[in-house]
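Taking it in order: structure first as structure tokens, then the write-up.
A single protein chain has been omitted; all remaining protein chains appear in their positions.
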Amino acid sequence: MNYNTTVLLIIIPILSSFLVYMPVGLIKKSFKIIFLATILFNLLFSLKIFSVVLKYGNLITIIGNYHPPFGINLVSSFFSILFLIALYIVFLISAIIFIFKNDTKNNQQKISSVLLLYLASFSEIILTGDLFNLFVFFEIFSISNIIIISLKNEKFSLKGSIKYLLISSIGSALLLFAIGYIYAILGTLNLAEIALNFEKISFFSKCFIIFFLMGSILSELEVFPFNLWISDSYAGAKNFVNILLSGISCVVSLYIFIRMFFTIFNYPSISLYSYNFPLDIKLLLLTFFSLSIIVNQLVALTSKNIKRILAFSSAATISTILFALTSGTKSGFSSAILLIISTIISKPLLFLSSHQITKGKMEKNLDSFKNGINRKRYFSILFIVSAIFFTGFPLTPAFFGKLMLFYTYASKLNYYTYFIIVIIFSITVEFFYYFRMIHKLFIKDETERENKNIKNNLSISYFVSGLTMISILIIFFIFPNIYEKVITKMSEEIFNQKEYIQTILKLGEK
Amino acid sequence: MKETDFNVGKFFAFLFLFIIFIFMLFPLFEQGNGLKIEKEIKDLRNRVSFAYSTKSVTDITKTLKESGDYSKYREIYNQERNDIRFKESANLENGSANIVTSIVLDYRGFDTLGELIVLFISIIGLTIILSNLNFVPFNPPTFLQKTGVLFLTPFIMLTSIYISLHGHLTPGGGFPAGSIIATLSLFLMIGYKFSYKLKFLNFIESTSGFLVFFLALLGLFITGSFLGNYLPTGIVGKLFSSYLILILYSLVSIKVGAELSVAIKTLYDGENNDR
Amino acid sequence: MIFYIFLIIFILSILSAIISITVKDILFSVLSLGFLSLLASILFLLMNAPDVAITEAAVGAALTTVIYLFGIRRTEREDK
Partner (left out) sequence: MIIGLLFYGIILSFLALFVRKKYNFLRWIIFSFYIFLTLFLTITIGKDSTYFETFNLISILNFDLSLNFRITPLGWLFTLFTTLLLFLTSIFSIVKNKNEDAERLINFFWFILIISNTGLFLADDLFTLFIFWELIGISSYFVISPGWVSSFRAVNYYFIFSIICSFFMFSGIMILYEGTGTFSIQKNVLYFISLFENSPLNAIFVAISLIIGFFVKSALFPFHIWPAQAHAKAPDDFSSVLSGIIIKYGLYRTILFFIPLFLFIKEYPVNHIMVNNIPLFSHILAWSGAITSIIATFLAIESNDMKKLAAYSTVANMGYITTALFSLSSFGIAGAIFHTINHAIFKTAIFLSIAAVKYRTHETQMHKLGGMAYKMPVTFLTFLLAIISAAGIPPLNGYVSKWMIYQGLLSSKFPFLTLAIFLSSTGAFMYLFRALHSIFLGQLPEKFDNVKEVPFLMQIPMYILMFLMVSIGIFPQFVINLINSVLTSYNISNINIKNSMIFSPLSGIDSVKVFLAFTGSFILAFILYLIGKPRKHVQPLDTYTAGQDPADFNLTRELYHFAYKFYGPFEHMFDSFRTDTKEFYDSIERKINEIGGYFRDFQSGSIRGTIYTFMLSFVLIIIYWWLL
């Protein structure tokens, strides 16, 4: 079905980012309202689209009255719109934190304009049905990441942002290579048409495309040898930026990964075989992701800085999700989705609460967590709850995710099964350092008695955003059946490549 | 950093390039069904872009819809199309005589608008990161600089206006025109120490950017699709034809010029030194 | 004839690319980069892509070089 107003999800943020950027007196006073109103609009409008999607199935948005595969098109399916809604919620929270903080007063107008473009770019990345368009908005996405990482203007943040700049530019060069190659051999850039013809192209071309497309987003996915930027970036970035990086940036790249893997390559039934070069892509990816999991967990274990610990644990989780996706089965996919849900919700919360607990301390290391339960009771409880949710306590989404992960790899007893040991290692380490942090909250701090003047200020923006997230978490805890239907529907959609191609090339008419 | 490290870096860079090069060579020497497709695709008519060059996307879509079999679309591409005659054909999909422009701003216009944002956001990033730059005085302009700028200015101005207005007829368009405008402002800065207010430039770039997207958005309400063409396209090859492209391209050139001037000015003066 | 022109431009552009990454003086390397994009724009022109050629000439050869130069003016000229 045609539903061309979906494009407003992208255009309205762009328009208001231009508006916000204007240095006119009237706008200067009211840019905060425009900023928040735009995000709210996007959230509400995506809900509206979601209801339409539920009614009619996949929606095709046509741009410039040219139908796919000729023109650019947006595809809003169940999977993508749900992703968008979740990301909008995270974005809204970090935007609230950003807008009510006064320490970026000089540049606040410019930064809010950047954030709106960020919003537009990830909406576009998720909705688009065209490879080159994805590339363009991916560029915007990474540039805005660079900007928001460097906001603190300190040694760490500048170093991190330069690292990110260099790595992401290599990555996008690879992506451009791959796109050029695809265009050269297939003559089209439409995802559906590429997917239709991908089987037919030769073995080495397939390998080339897979390697280059994957290589371009590996650095965004924080997979080990490509994630050298996260250490400095997370440690040097502002708090709301940490939330954006961990809650949105990774997840968007995961979305790209899933789309490419399942929609273009049709990974579950991919055949990579040439007369002398059989490629066991599953083994390749599994070794690769296992290495990444182990290294990230080890770094998180041995780091002292709180933000680094959280950053590397999130990187390890992303690798675990990729590990689950690599199995290429429905259960692996649903495990990945469950883990993504838990990451999206609880990771921002961890960053938010740990920032508040360590506020006012000189060094943000493990010792600054001491006596948190008495200093900042609300945020300590928030931290504990979200850590429990993140590590996969029974009956939380992460628990079900890990259950499904074990089930996926246990289901066929072959040599892939023994990769379970990596997961066991990872979970053990993760549990250990999260509980170490929780344990620190209860330890009395000897140095604290000297300065009792630390006021227990509860900033309202933090309070509200924390409360929102925690209520979502608890809803998930009490009604776990919510995500069952969602996941079945998502996996139906993702594992049905043919329907995706049909709806787009047949212009949405069934 | 020591010199040895630098050599190691160069070695890695060359290795990287070499492996990618080898990797790219593999598919070329391969036997298999990959080449078959390539042969098929080599014929321009099998490609999507064939429809762009004949300005017949709407027709093809209509045929595709009637046939209902999406797997045979390549055959449908191959059908005969009407010729387009210079200064004769009228009311086509878009009236741009320059095929590249028609692709860039019409068929794949959304990508170009994205590129606009890429430029916009990188300039914002530049100004945010470099917001604390100090003013570093230049030497006063010499006679040669002054005269050179005096001579060049009218030509550059003319070129930029020409390129931006003839984007739909001849090669060029908004981006080159904008960068030429920026060059102009650079020359003025060097030759005459002439400088705009930064706020003024910001206002221009955001307003023109807003207008570009707003005009594109009007298409959604008038023709039912974003970037849809709601202005008459006119006769191919005339100056006043394909009005939407004309307007958008001139706005783009203004926007790009202002943005690049902001970049130059920030690096030249520093942000906080509005004089 | 056209082949030889192509060949000369190719060789020149590769040379200037190598120079731009090996030379210690950043100013010189920036200038050679500018030269490289000039050559590239000629190449584009010869390959019947005037649009790209114009853009490359305006952006690559002129503006980028100038922006690099301004950057160098604010930092140090020698590569350490």
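Each chain carries a letter (A, B and C) given by its place in the written order, and its residues are counted from 1.
Everything below uses one rule, namely that a contact is a pair of C-beta atoms (placed from the backbone, for glycine too) under 8 Å apart; a residue touches a chain by one contact, two chains touch by 3 or more.
The structure displayed is predicted, hence computed values, not measured ones.
> Kindly name the visible chains that come into contact with the excluded chain.
Per the touch rule above, the missing chain touches A, B.
> Out of A:S113, A:N133 or A:S219, which is the one that touches the chain we can't see?
A:S219
> Pick from A:T428, A:S459 or A:N496: which residue touches the chain that isn't shown?
Residue touching the chain left out of view: A:T428.
> Which listed residue (A:F41, A:F100, A:Y181 or A:F211) would be found touching the missing chain in the intact complex?
Only one of A:F41, A:F100, A:Y181 or A:F211 touches the chain omitted from view, namely A:F211.
> Among A:I85, A:I420 or A:I472, which residue is in touch with the absent chain?
Reading the full complex, the residue touching the unseen chain is A:I420.
> Of the residues in chain B, which ones touch the absent chain?
Counting over the whole complex, chain B touches the hidden chain at residues 1, 5, 8-9, 12-13, 15-16, 19, 23.
> Give me the chain A residues in contact with the hidden chain, please.
159, 162-163, 166-167, 170, 207, 211, 215, 219, 225-232, 235, 277, 279-280, 283-284, 287-288, 295, 298-299, 301-303, 308, 312, 331, 334, 393-395, 400, 403-404, 406-407, 410-411, 413, 417-418, 420, 423-424, 427-428, 431-432, 435, 439, 441-444, 480-481, 483-484, 487-488
We take it that only the chains that are shown with their structure count from here on.
> Using CA atom averages as chain centres, what separation in Å is found between chain A and chain C?
Distance between chain centres, rounded to whole Å: 38 Å.
> Taking the mean of the C-alpha atoms as each chain's centre, how many Å separate chain A from chain B?
30
> Going by the touch rule set out above, which residues of chain B reach two or more other chains?
In chain B, nothing touches at least two other chains.
> Within the complex, which stretch of chain A touches chain B?
4-5, 7-8, 11, 14-15, 18-19, 21-24, 61-67, 69-72, 106-107, 110-111, 113-114, 117, 120-121, 124, 132-133, 136-137, 139-140, 143-144, 146-147, 150-151, 153, 158, 161, 177, 181, 185-190, 193, 196-197, 200-205, 207-208, 211, 274, 501-502, 505-507
> So in the complex, the part of chain B that touches chain C is made up of which residues?
1, 10, 13, 98, 100-101, 104, 133, 136, 163, 171-173, 175-176, 179-180, 182-183, 186, 260, 263-264, 267-268
> Which part of chain C faces chain B closely enough to touch in the complex?
Residues of chain C touching chain B: 21-22, 50-51, 53-55, 57-59, 62-63, 66-67, 70-71, 73-74, 80.
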